[in-house]
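Okay, structure first, notes after.
A single protein chain has been omitted from the complex, and every remaining protein chain is retained in its original position.
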Amino acid sequence: MKKTNILDVVSRKLSPFILLFGVYLVTFGHISPGGGFQGGVALASGLLLILLAQGPAVLKRTFSLEGISLVEVFGYGLFLLAGLAGFLWGVGFLSPILLPPRTIFILNIVIGAKVGAGITLICWHLFLEGEDSE
Amino acid sequence: MTSDAILLFTVIPLFSSFVALIEKAIPSLKVAKPASLASFFLSVLLLGLYGGGIYEGAVYSKVVGGWPRGIGIGQELDGIAWVALALVYLIYLPVLLYSFSEGGYDSRYYFFLLLLQGGMAGIVLAYDVFNLFVFLEITGIAAYVLIGYQKKDRALFAGFKYLMLSSLGITLFLIGVFLFYRDTGSLTYTELRTWVQEGMVPSKPITALAWISTPFALATLLAGIGVRTAFLPYTWLPDAHGFAPHPISASLSGVVIKVSFLVVWKLIVLLELSGARQFLLWMGSAIALIGVLRALTQTDVKVLLAWHSVSQMGYIFAGFGAGTETATVGALYHMVSHAFFKALLFLSVGTVILFTGERSLKRVAGMRRMFPYLTVLFAVGALSIMGVPPFVGYVSKSLIFDGLQDYPIPYWLLFAASVGTVASFTKLSLLFRGSPMLEGKSTEGSVRPRGSSQKGSSMVESTETTSGLDTHPALHSRPFRSGYLGMSLLALFCVLGGLLGTYGIQFFSTILRGTSIPVVPATLYGSAPPNGSIAPAFQESLKLTNMAAFLWLNGKEYLKTIATLLLGYGVYRFIVSKRGKELQAWANRLRISFDNQLGLLLAGVLLLLVFLTLQS
Partner (left out) sequence: MIALLLIALLFLVSLVGIILSKNLIRKVMALNMLNSAVIILFIFFGSLKGTHAPILVGDETDIVDPVPQALMLTAIVVGICVTALALGFIYKLYERYGTTELQEIEQQVHRNDQ
């Protein structure tokens, strides 16, 4: 596919801002609209802009595919552990420990990372003729 | 026993699925299989710890996060939930053992299998409608992926159709939730009960936006779950269960459809919807007969078994719909017994397909000499589904028939379905007992009997393989120990469930005491109920007099079983005759296209709505 200059320049300049916006949504999710899932999707769209406009090689150079897979897998575990931490602290599964926003804050970050990684991988496989994954 | 730990029923499988996922990321750590086994043992341990309390009628509930009830997500473990969980795990172990033997399943398979178990645990424990939605979807997604796991074309198409129908259903479910939430502002089952009791009063005026009325919400709610339990419509089930991998077919037919039905059960009982019960009664009897008729025309062995799943679910629906105490206990018992024998049948037939590579009755038959032990296992399953004593199918079917005494038309429809079942399984047993045939060619005389020890012996005999068999490309060459162990367990359950019938009936009626279903009159089959703890009741039922009283001296049911067997054999002779074969070919060409199936779902919702509005 023949790229135009506009696509090339805009995608390279714009995607870091999209990623930054995603991080903002995730970290401020407990006091303004946003949160784990929403921020995660924004992060994924930043990465996917690079994938679609620049091609898979460029994406692999900046974020390795194995790294994204690891984030996806261990994000799941971290979420469960965060819940179990509440259990061990004696207040039941997924209870707020320390100050009330703390658990939600941690959970937001974990979910944001996992969802970002997950959706990037899903779209990676769908766009590049691989097999389906969750 | 504390209430806090009931959350672990969902957390243990989910955590084990995470461990399985680690193997996907770091392939050198082979932790997926041990994790799935560990999940089984931990969950069964937990189940046992709660067993005593549940038998005494206790109900455990817990809200996640320590929030007050009604605000937080709540989970509740009562009698029916306990039975459902026990069933889930009893079927999970053989399925897991079979997956270990079959091989070819990587860590992602075990991840989704564990996700399936966790989702089902969540479904039965859910206490509000939205929690139910979440776990229904988790189970659904795991099921779609597992159906299409081996990426065979028919399986992919079947999985896709199931996905679309299920998603349409769950969207209708959400609309029902919306109507409920809008009126009451709450989502729990208790609130649902109050809302329904007020809304079903006939004198309530229908507002200008008439679709706000309660029956519509209930119809959509029930229909949404109903798709997954195969009553409206049931058309996705034969392809989905027929083309899934063998252990997944067993799990799906065995527990996934039952668990969804148990939710419908809980809702109908809680909300006292007699209209929905009538609907289930009539739909159930019709489905039972239609399922058998379609099964009679099939030549693909797994699709045949899947149509029988449809039919047997019809028995369960009719039993539950009848509303009498006997029939209700019978429906619960049949859920359990069907899980056992259907899983056994799917796994044993699957083994034949695995080792010979053929699935059609036209191309493979007479495998009894190649698989002698497997023939025994299959026979246990087939005799159970035909309702022959002393297997478990006899107990549950007689209970249902006994309870349907007051409803003649469903009674005779189910009787016809039983006759058809016998005919169909006599035909299916040709897989083992007919004249040997492989790839459509007869191999009479060239099949050597296998060695005496079946368990632990590998498939490929050394140099003495015969012509036609050693050139077959699909022969497995690995030992199948765990697979046979799993199937033997299921066969054992089938036998035990039948022999200990008296105990089973008392157990289920005591468990159901926790809900609002009245107890079965205990002198039903001739023995007085011991009350109190489990051990004396168990010892009572082991006495030979009690077993005999139940199985052999109940003359009417016994006669009916013999009549069914004779008539069934007659039908079988008809369908293998020339006329019969022509009829089969014609019937096979009738099919419902996918678009029409989607339309059937909507038609079913409207029908259910009619029944609900017209209830007394």
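Read from first to last, the chains carry the letters A and B; within each, the first residue is number 1.
Just so we're on the same page, contacts are C-beta pairs under 8 Å (C-beta built on N, C-alpha and C of every residue); 3 or more make two chains touch, one makes a residue touch a chain.
Just so you know, these numbers come straight off a predicted model, no measurement behind them.
Student: Determine which one of B:26, B:156, B:270 or B:607 touches the chain that has been left out.
Tutor: Only one of B:26, B:156, B:270 or B:607 touches the chain omitted from view, namely B:156.
Student: Any idea which of B:31, B:59 or B:134 touches the chain not displayed?
Tutor: Residue touching the absent chain, from the options given: B:134.
Student: I need the residue numbers on subunit B that touch the omitted chain, in ascending order.
Tutor: Residues 130, 133-134, 137, 140-141, 144-145, 148, 151, 153-154, 156-157, 159-160, 163-164, 167-168, 171, 174-175, 177-178, 181-182, 185, 187, 588, 591, 593-595, 598-599, 602 of subunit B touch the chain that is not shown.
Student: In the whole complex, what residues of subunit A lie against the chain that is missing from view?
Tutor: Touch set of subunit A with respect to the missing chain: 30-33, 35, 37, 119, 122, 125-126, 129, 131-134.
Here is the rule we use: only the chains that are shown with their structure count from here on.
Student: Between subunit A and subunit B, what distance separates the C-alpha centroids? Give it in angstrom.
Tutor: 38
Student: In the complex of these two chains, what residues of subunit B are touching subunit A?
Tutor: 4, 7, 11, 14-15, 18, 21-22, 24-25, 62, 64-66, 108, 141, 145, 151
Student: In their shared complex, at which residues does subunit A touch subunit B?
Tutor: The contact residues of subunit A facing subunit B are 69-70, 73-74, 76-77, 80, 83-84, 86, 91-96, 131, 133-134.
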